[in-house]
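Here the complex is missing a single protein chain, while all its other protein chains stay put.
Our next item is subunit A:
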Amino acid sequence: MPRLPPSLIWKAHSISPLAATLLPVCRDIPSALTELRWIREHVQSTSASASSSALDGVRLRRLCRERGKGVPLQYVLGTQPFGNLDIKCRPGVLIPRSEPEAYTTHLSRLLKTGHFSPRSQPLRIIDFCTGTGCIALLLYSNLSSSFPHLDVTGVDISPKAISLSNTNLQHNVSLGLIPPPSPSHSLTFQQSDIFSPAWLSPESEGKWDVIISNPPYISPRGFATDCSRSVRNHEPKLAQVPLPRPDAAVRRQEDVFYARLLDIGAVVRPKVMLFEVGGMDQALRVVRLVGERMGMGEWEVEVWRDWPDGRAVEGEERSVRVDGVGEVPVRGSGHGRSVLVYRR
């Protein structure tokens, strides 16, 4: 990372010493000021009592120092907005990003318009590697008014994540952002390893209509080179880099979850599957994997970019040829971000 010029630090300091504290992590003055404003708003809104302004000042400085050292803003403030929801964040659980927000919103729009299955039928969704529960919660929030019967399940291996996702469910219900679960609309989280044999048992056939997942997909090498320092130092590696598996069917360590998800998909036979990927190269590998493991007879595949409903800018291909699969449409703009598989 390039060194910050002292003049910039001086300038930030002359506006506000706290802005200078945030500068090492924000890198420029406008974003430092913006984050300072957010931290200040957070301190004011969570102030213990109106009279303790001195305490607030101490807290503000402490939070700014923490943030300046590289702790993610979401851990400092404890929350991250996700769609219309407010998701609580804690160290040990991956922070929700804006890309899942975009593709989850886009997918719920397609589900709502009956793109994949008629709206009168019950809709059952499973979200693997749910983390904070953000994707499951957003789907539940977006779809519960359109489907008479909705069932969403979030699965994660980490007990921390399951406890946090349950907290998030209660938190958003208490804020009135989502309706409380009822017999016809349910949202549950369960702790389970996706590699446990139970997921492949024949009785899970037809159990879910939608499988969605944001699994760990970064290679050990990519973790060292592509990840930003704040992510490496503060966010859980478990949620980003798959553990090596000796029995894995794929050569690359970063792709093991996709092989497993597709195996589960082959048993469950859902209507729609959507998996987040790390980039266009990985997206194409997953597309090939779909061809190998599920056959292209009854499945359609699409690659979605970061903003699947955006307009492609110049230099962004609208489709791509994949060996053994054929022409695959690429939607939206940005990096290759997710792979959609649906039954034709």
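By definition in this document, contacts are C-beta pairs under 8 Å (C-beta built on N, C-alpha and C of every residue); 3 or more make two chains touch, one makes a residue touch a chain; residues count from 1.
Note that contacts and distances are computed from a predicted model.
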Protein name, per the UniProt record, of whichever chain is missing from view ("Actin-related protein 4", "Vacuolar fusion protein MON1 homolog", "DNA polymerase delta subunit 2" or "Release factor"): "Release factor"
Selected from A:G83, A:P270, A:G291 or A:P308 as touching the chain missing from the view: A:G83
Hidden-chain contact residue, picked from the options A:L111, A:C134 or A:A239: A:A239
Touching residues on subunit A - with respect to the absent chain: 11, 14-15, 29-31, 33-35, 38, 72-74, 80-84, 94-95, 97-99, 101, 214, 216-218, 222, 226-228, 230-231, 235, 239-240, 276-279, 306-307, 310-311, 334-335, 337
